[in-house]
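Only a single protein chain was left out; the remaining protein chains are all shown in position.
Order of writing sets the labels: A, B and C. Residues in every chain begin at 1.
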Amino acid sequence: MNDDGNGFLVDARGLEKRFPVKAGFPRRTVAEVRAVDGVSFEVRRGRTFGLVGESGCGKTTLARTMVGLYRPTAGSLFFDTPADKVELVLELRRKIAEAGTVRGPAARAELSGLEERLEVLRREYDVYSLPKRKLAARRREFQLVFQDPWGSLDPRMTVGHIVGEGLAVHGIGGSRAERAALVRDTLVSCGLDPDAIDRYPHEFSGGQRQRIGIARALALRPKLLVLDEPVSALDVSIRVQILDLLKDIKEAYGLTYVFIAHDLAVVERVADEVGVMYLGKIVERAARADLFSRRYHPYTRALIDAAPVPDPNVERRRAPVRGEPPSPIAPPPGCRFHPRCPEAVERCRLEEPPLAQAAPGHYVACWMRPPHRAAPGADRPGLAAAFGPGPVVRPTPAPGRSTGRAGGA
Amino acid sequence: MLHYLARRIVSTLPILLGVALVFFLVFNLVGGSERFLYNILPPKGRTPETIDQYREAYGLDRPVIVQFLDTVGDMVTFDFGRSESTRQKVSYLIARYVPASAALAVPAFVVEIALALALAMLCARTRGRWPDRLVGVLSVAGMSLPMLALVIIGQRFLAFEAGLFPISGWTRGLGAIRYLALPWLLWVTVSVGYDVRFFRTALVEEQGKEYVRAALAKGMPRRLAMRRHVLRNAMVPILTYVVIQVPFLLTGSMLLERFFSIPGIGELLVQAILSYDLPVMKATVTFYTLFFIGFSVLTDLLYAAVDPRVRLG
Amino acid sequence: MSGGIVDKGREGGASAARGAAAIGGATRGRERGMSPFRLSMRRLARDRSAMAAAAIITAFIATALVAGTGAFGIKEAATVFDENSLDTMRYLPVGTEGHVLGTDGFGRDVLARSIMGIRTALYLGYLAGLMTVPIALLLGAVAGWYGGLVDDAVTWLMSVVVAVPGILLIMSLIQIVGKSFTTMAFAFAVTGWVGLARVVRGAFLQARESEYVLAARALGAGDARIVFRHVLPNVFHFVTVNFVLQFVGVVKSEVFLAFVGLTLVGEATWGSMIDSARSEVSSGRWQNLIGPTLFMGIFLMAMTVFGDSLRDALDPKLKNAEEVRS
Partner (left out) sequence: MSVERDTASAPRGGVPKPGNAGPGAPRSAAPAGAARPLPARPAGLAAALAAEAPVLDVRNLAAWYFTDEGTVKAVDGVGFKLGKGKTLGLVGESGCGKTATGLAVLGLLPPPGRVVRGEAVLGRRDLLRMPEADLAAMRGRDIAMIFQEPMSALDPLMTAGEQIAECLEMHTALDRRERAEKAVELLASVGVPEPALRAKAWPHELSGGMRQRVVIAMALACDPKVVIADEPTTALDVTVQAQILDLIEDTQERTGMGVILVTHDLAAVAQAADEVAVMYAGVLVETGPVKDVYAHPAHPYTKALLGSIPVVGQAARQLVTIPGRVPNLARLPSGCRFADRCPLAESACRAVEPDLVDLGAGRRVRCILATGRAAR
């Protein structure tokens, strides 16, 4: 799409969020839920980054951490930060790590100097290190849309108050009338009747409520919308309406999206780049076309294969993987997917694979894939036939899987 | 299990300490104040000297910290000295008065809860139909009438006029049942209404759960599903409710024991209050508090027995 | 649910508008929606037993207010000793002309005293509620909102207050401060706040994690705004219902206090009347029992029924939890 070459709007580095599990008397932390466990990614301005994963993989936690609802246990989020500053920060970190190994007073002085510089930069650019007031002011630039259109709207407030709350909080729009006009505008942009302003959430259907939720986020004219499963609570017939709406406002307001879903087919439609999450980690990340054609990670492959196709002429594939995702309280050692992976070998049980570049712009965390091994299509032609064509080429529909069918109405 | 019990008992210590603090505030700081003693001492004894004597006798003149530690010590050893009016040892008095109270409260409470459960089950099963409505109306009526009025009416008509029960009195041994029958009846009548309403709500809520529907889908008759799934699951809120009721046993037994001349703790407390018998008041109230806390611990064990999600250890 | 809102899709917007017109029907146009509170009130107004109860309560309150002004001589009849009846005619039985419910040992009209008893009950119940609600709201809210140590402290306080027999606190407070209705109300508040505080704490705990609170946070709303705009309005119905329940409890407790000799002697309270009936019934004098018991029974029954309906109306989840699943 329109790559304006402005670089990254979001640059998340090593995000980590753990929740303590408290129990007993006196209360103490008995365990930790490692909901998000070291996640890094960038989102280009005006693009959509899609995040896919099953329940419990930490995608909702990640969404909430990204908009500052949760304070991360570790990591930085650079939002709307010049690329050179990000690089500078990273370089400083590297230097600090190096300097830490050197002993002596000179090294110590250098270290504290470096740390000071880093701190200054972080306070300026890292969302999580911003002073409270600065963070509050910046909140309007990144907004969250919730999954549940029922639970996320205060039942006792009018739509006008719900959508206008952000304006009131940030003191945008001066007078009451101006604010109301802004709210009406936003409602219309979201496909709602401006008269909805005086109504209450219970008077609306799920689809309309989700529009209200989007309007609430949009009213602040943010740069980034984090969409946490925006359509999965909705009926099939309503989903397309909301997806269309999201597309429209993205163009109209020049938004950047982080789109979170469990449904690969939806993500494939909206995302420019896709990350696949499993148990708090991103296991594969690539441009959309690359990801869906190469499907490097066995988990990505399983997700795609498990998704049923609404065509009775396509023979259903048997369940591609066994079992269920284990608890994020006690993730398995080594590769977290190994207990369910059909290709797991000894090394997967012992060592955790890093997210490494397997092809240009395509990152995979798997010992059985490039760069650690050749792509499965190369040395195992049987698999390539079973899983679709090799890299780059767009998948052609299997015979009998009619694409255009039922398309027009 | 034992480990859990031990931990649970330890966890009540802060509460006991808080209770000691309350007692200390009420009995020592306020109860020892000049104005207060002046109010409660018999008119002829109201001289500065007698007040000082009184204070000294109960250590109310000692440093505040010492007094507080004394209060804690009294509670721990359950030794509150001698009664102001009878000069008997308080622990002896308590021991003597407990059986009658227990004889009144325990069967009445058990019957009350059991009857309420039965009625609530009936209501839940016939929800919205006449048995449910009838019980509902009767419960509200029972709740709205003052206990004292019912006691007066009951004693007058059932004991005095109809001669079904002795008017009042007490005896040791099984013969006491004769004297207890009417108080039991009144107790249950007065308190069952609240319970039925609460239990009904708990049961009805449980009744709507999906697993009850699942049980019916297995072919289970409604009655059995009611007992096996609804009742068992409603036990958690019901148990909680029962614990909360325990402190109110004191109020009930105070009224009934006094009214029917039953020599129980309630009666002991009323007498102590009327004569401001400090050691007996302290002891009685401590007894009830300990009883309540013990009961809560017991209930926690019951929770664990009923609900596998409550983990022991 | 009635939506006059055009759910505009990308295609067929016109047909959607038609659809909305057909579905929404009368509720279309530039008109305000119904707030959940107004919906509750409408539900309440439709509940016949609630309306009957409300009528009774209103009648009681009105009677008490009128009687308080001294109109119809009710106040006088309730308080002034009848000099003439002091020796012979002391107790006039129920049904005597001019004294429908008879007179008591001082020749005071029992009906008038029962009516004056409403005033005491209202005063006590209202005052106790007025004192309980702020305590419970504050402690419950603070515990639920801040959690951690604050929560532990409040929870501890609640456990202690529950563990100490309430009657002890009430009695000692009355002994200490002296007998007055204000003291009694305060004593009820000190012992009675725990129930509401627990509910409020739970509601705050829940609200803290609710999505609409998270949403407000994401917009940048501060704690104060969230608490007052989003959380407090949602505990309102607990407060209302608790107020009614506590009212019933307080009025009944007054009788018990009278029995232990801790009510105000000489004032026209239902408790003191029933307490004096205790010794009178043995000589066949029932008026002091019948009058207040009747008044109290009817009044409290109406309160209870109204409280139930109010709860159902404010929180329809309870009543129709399983309604409409399709």
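As a convention for this text, a residue touches a chain if its C-beta (ideal position, glycine included) is under 8 Å from a C-beta of that chain, and two chains touch if they have at least 3 such contacts.
The structure displayed is predicted, hence computed values, not measured ones.
Interface note for the absent chain: among A:Ala31, A:Val321 or A:Ala356, the touching residue is A:Val321.
Among the residues B:Phe78, B:Tyr92, B:Phe157 or B:Tyr211, only B:Tyr211 touches the chain that is left out of the figure.
Of the candidate positions A:Val39, A:Ala99, A:Leu114 or A:Leu264, contact with the hidden chain is made by A:Leu264.
In the full complex, subunit A touches the omitted chain through residues 54-55, 205-208, 235-241, 243-244, 262-266, 268-269, 288, 292, 302-314, 316-325, 340, 395, 397, 403-409. Of the residues in subunit B, those that touch the hidden partner chain are 126-129, 208-211, 213-222, 229, 232-233, 306-309.
Assume only the chains that are shown with their structure count from here on.
Relative to the C-alpha centre of subunit C, the farthest chain centre belongs to A.
Centrality annotation: C (chain centre taken as mean Cα position, compared with the mean over all protein Cα atoms).
A straight line joining the Cα centres of subunit A and subunit B is 56 Å long.
With centres set at the average Cα position, the gap from subunit B to subunit C is 24 Å.
Centre-to-centre spacing of subunit A and subunit C amounts to 50 Å, using the average Cα coordinate of each chain. Looking at subunit C, one finds that none of its residues touch two or more other chains. Residues 156-157, 159-160, 162-169, 171-172, 175-176, 248, 252, 255-256, 258-261, 270-271, 274-275, 277-278, 281-282, 289, 292-293, 296-301, 303-305, 318, 321-322 of subunit C are the ones touching subunit B in the complex.
Note for the complex: subunit A touches subunit C at residues 27, 64, 67-69, 136-137, 139-140, 143-144, 146, 148, 151-158, 165-166, 169-170, 191-193, 195-196, 198-200, 202-205, 207-208, 211, 213, 216-217, 220, 241, 244, 248.
Across the interface of their complex, subunit A is touched by residues 1-10, 27, 29-37, 39, 152, 210-212, 214-222, 225, 229-230, 233-234 of subunit C.
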